[in-house]
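The complex appears here without one of its protein chains, the remainder shown in place.
For chain A:
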Amino acid sequence: MIPFVTERGQVALLDQNNVDTDAILPKQFMKSIKRSGFGQFAFDEWRYLDAGELGMDCSKRPLNPDFEPNQQKYQGASILVTRANFGCGSSREHAPWALLEYGFRTIIAESFAEIFRGNCLKNGILTVTLDKSIIDQIFVEARSASHYYVCVDLESGTVSLPDGVSIPFKIEPNVQEKLLNGWDDIELTLKHAEKIRTFEASRWQQLPWLAP
């Protein structure tokens, strides 16, 4: 996993509650057996005016002018700001893969669906939960500015807005540490291999019908 320390970047706005993973990456793109190649299809059915399929050259596809992140000023954005319950629905990790490849390292929202948030963190995408009032403020300010840059500092757990105001956010210390260091979960867990074996043996002894 790529470590996450700070991200100073342009914001893109997605002004909707309950954005589901089917919308983030529609099912036809999940047929790929790779982890990459999804970024150009992120939000496909909202982002483009035509129907998308794997293998298409998206550079020639007609963009939907009503999809706010398509606006010129949001191009190159690395921070997505959105609303409540972002990433609800399917557990497909293809959704965070698509967002990461699109260019987002941080997603700021009022709240996140649980599985989606976990999948983001596993891929080095920082999920930041802020109060609705702050999100409202970002929407108003970003829409009226020609560019709107925000700085997210994981070490201090703060989001700094262009006016210099610094807003703290909560993150579990163990998650923070993993992201800052880019640690591999599996490698960390395998340090407990002996404990796992002991637990497993004891479990199968107590509940023998579970032993394979």
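Annotations for the structure displayed:
Here is the rule we go by: a residue touches a chain if its C-beta (ideal position, glycine included) is under 8 Å from a C-beta of that chain, and two chains touch if they have at least 3 such contacts; residues count from 1.
Please note the rule applied: contacts and distances are computed from a predicted model.
According to UniProt, the chain absent from the figure is "3-isopropylmalate dehydratase large subunit", selected among "Electron transfer flavoprotein beta subunit", "Amino acid/amide ABC transporter membrane protein 2 (HAAT family)", "ABC-2 type transport system permease protein" or "3-isopropylmalate dehydratase large subunit".
Only one of A:Ser90, A:Thr106 or A:Thr127 touches the chain withheld from this view, namely A:Ser90. Between the chain not shown and the residues A:Ala23, A:Leu100 or A:Ile138, the one that touches is A:Ala23.
Considering the complete assembly, chain A touches the hidden chain via residues 15-18, 20, 22-23, 26-28, 30-35, 45, 51, 54, 83-85, 88-94, 96, 111, 113-115, 118-119, 122-123, 172-174, 185-186, 188-190, 192-193, 195-196, 199-200, 203, 207-212.
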